[in-house]
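Note that one protein chain is taken out, while the other chains of the complex remain in position.
Chain IDs A, B and C follow the sequence of writing; residue 1 opens each chain.
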Amino acid sequence: MIDKIVGSVREAVAGIADGMTVLIGGFTDVGAPFQLLDGLYETGAKNLTVVANGAGAGERGLAVLVREGRVRKIICSFPTGSVAARDAIARGELELEVTPQGTMTERMRAAGAGLGGVLTPTGLGTELGEGKPVYELDGKAYLVERPIHADFALIRAWKADRWGNVAYRYAQRNFNPVMAMAASCTVVQVDELVDGQGLAPMEVDTPGIFVHRVVRVDRGAA
Amino acid sequence: MIDKIVGSVREAVAGIADGMTVLIGGFTDVGAPFQLLDGLYETGAKNLTVVANGAGAGERGLAVLVREGRVRKIICSFPTGSVAARDAIARGELELEVTPQGTMTERMRAAGAGLGGVLTPTGLGTELGEGKPVYELDGKAYLVERPIHADFALIRAWKADRWGNVAYRYAQRNFNPVMAMAASCTVVQVDELVDGQGLAPMEVDTPGIFVHRVVRVDRGAA
Amino acid sequence: MSDERGWDEHGIARRVLADLWEGAYVNLGVGMPVIVNEVIPADMEVVLHSENGTLGMGPPPPEDARDPDLTNAGGGYLTVRPGASVFDSSLSFSMLRGGHLDVAILGAYQVSAEGDLANWKRPGQTTAGIGGAADISVGAKRVWVMMKHQTNDGQARLLKQCTFSLTARGVVKRVYTDMAVIDITPTGLKLVEVAPGYTAADVAAATDAPLAS
Partner (left out) sequence: MSDERGWDEHGIARRVLADLWEGAYVNLGVGMPVIVNEVIPADMEVVLHSENGTLGMGPPPPEDARDPDLTNAGGGYLTVRPGASVFDSSLSFSMLRGGHLDVAILGAYQVSAEGDLANWKRPGQTTAGIGGAADISVGAKRVWVMMKHQTNDGQARLLKQCTFSLTARGVVKRVYTDMAVIDITPTGLKLVEVAPGYTAADVAAATDAPLAS
């Protein structure tokens, strides 16, 4: 019997090791997997490369990992306001790669979709495109953006079933569905488990094929 | 007040003219907009370029347009079994471009998403990649696949509201959501109109921003 | 309106509103642009997009009716309006980069006479965030900027060439400031309207690029 549900956050994040690349879902706090990030902290894994929209704003989640020097590099679109990242950069501990948000999304999607990359007009002729290959097609120039594949994706959703099917509430979706596609092991924390027949087929936002582990956490704790 | 609902198939397809590119949704008969295709036939438009999964199997819809010599070119993945297309090719009336199904999907998505193209391993080193540019990235070769943008997309769904929000039933989705993104004018035929508040936000598969006209047709007629 | 010259932020927002239309799909950047939301009449259907994945949502709810999963890109709470939808970042940026937005209204540090936009990074900032600004500005059908005409210390923001790091090149079509509305045309800046209390000469003097009337 397929059963991707695990009983604890510790089991959910097991295997995240030094030097790995980890995708972290969420936009501001919405759809962010705070309990999984607590679990990641507990693993002690360091030298991580993280892909997320921000660089650890506030005082929890990614901010703690950055502050404690566990993150070597962040690829993100909006580090603004991350005191932890600013300080870690100043200490020479953290490398920051700022990438347009749509480009970041497409790069993860390309990895998940088996594409070798995409051609985008975003960032061309600006600092954001520096060092990236340029390809001209039918008289127009584009940046060639490479896939971002990860070892783990830590995402958050509303409901899931034992097959790993996932549904999100409102703006929880953001990067989560794309990140789920782009990692060798995708872990999702949800508010509710759906037993019996599972989610109805048309209710599923992220099909179980992309999801490897599901853990329920108390919404109140988030 | 936003109101994308039109009262007849004739209004729904108005403006499709000679020489235009038209995307036609559906996989086998599921999600195929047969009433819109009847309407397209009535417009008399000819010299069309059509993008669809098939090339007009059976005796209705695209098959009629092809048989009557209204289609100049078809870009599709699975023309197998289209007698109309086979005969039109034999008469020298029809150009056929066979493209892998995933590539066809990505090409329309690229158009809808503002990408200049995608790099794919599919088709490389085979007849399917002939004439297409090859790009090498990080030691691996890919085909460069160009966007497909269209004048019209004719799609089919289950429910829609006056804002153009659309929901599909089961396997109706197939190419329809991607085609909706890739055309200057997207027309959707549905079984049901949802009035009042419209579809609930989490029920929407194709947001109204991609949809320009909605028409209800009797499901029995399909 | 105060008795000072020119438009205040709400005045600029109302001037922007005058150029919007029923049924327009609009993205409002953080900062001054979100004020436009406050001046849209309740009976006018302008469909607001937020890059975190909402379309057509309504204004903030009362504090006791906030939904933790329903916010805009700035983290501000939203309400469900009829016709609204939610989606992921992939579809959200397809809308933006793919030319489906009618208007993007963005804040800026600087705009050049060629329509270059600089709105994400001040010189020397180590954690400046581009967010969705680059994708939005290359993709939207019309990019309009709302900003103060000059910096607090009196430097022009409308320049021959931007000196700050660019968001995108040649994308801005119109600029709304406290002093004026200015179009960016193939031949340079063109004055469309002067705010109350200013003259065309005032605007030209506060602008560091040729300004046609």
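For the reader, a short list of remarks on this structure follows.
Going forward, a contact is a pair of C-beta atoms (placed from the backbone, for glycine too) under 8 Å apart; a residue touches a chain by one contact, two chains touch by 3 or more.
Keep in mind the model is a prediction, meaning the values are calculated, not measured.
Across the entire complex, contacts from the unshown chain go to A, B. Across B:T21, B:Q35, B:T49 or B:T99, the single residue that touches the chain missing here is B:T99. Only one of B:E11, B:D29, B:D151 or B:E203 touches the chain withheld from this view, namely B:D29. Of the listed positions A:G15, A:G125 or A:P207, the one in contact with the omitted chain in the full complex is A:P207. Touch with the hidden chain on the side of subunit A covers residues 1-2, 109, 111-115, 161-163, 165, 181, 196-199, 201-202, 204, 207-210. Taking the complete complex into account, residues 27-31, 54-55, 76-82, 85-86, 89-90, 96, 98-103, 105-106, 109, 120-128, 158, 169-178, 205 of subunit B touch the chain not shown.
Here, only the chains that are shown with their structure count from here on.
Distance between subunit B and subunit C, defined via averaged C-alpha coordinates, is recorded as 34 Å. Between subunit A and subunit C, the centres computed from C-alpha atoms are 29 Å apart.
Residue numbers of subunit A whose C-beta contacts span two or more other chains: 106, 120-121, 169-170. Under the contact definition stated at the top, the residues of subunit C that touch 2 or more other chains are 54, 86-87, 93, 96-97, 138-139.
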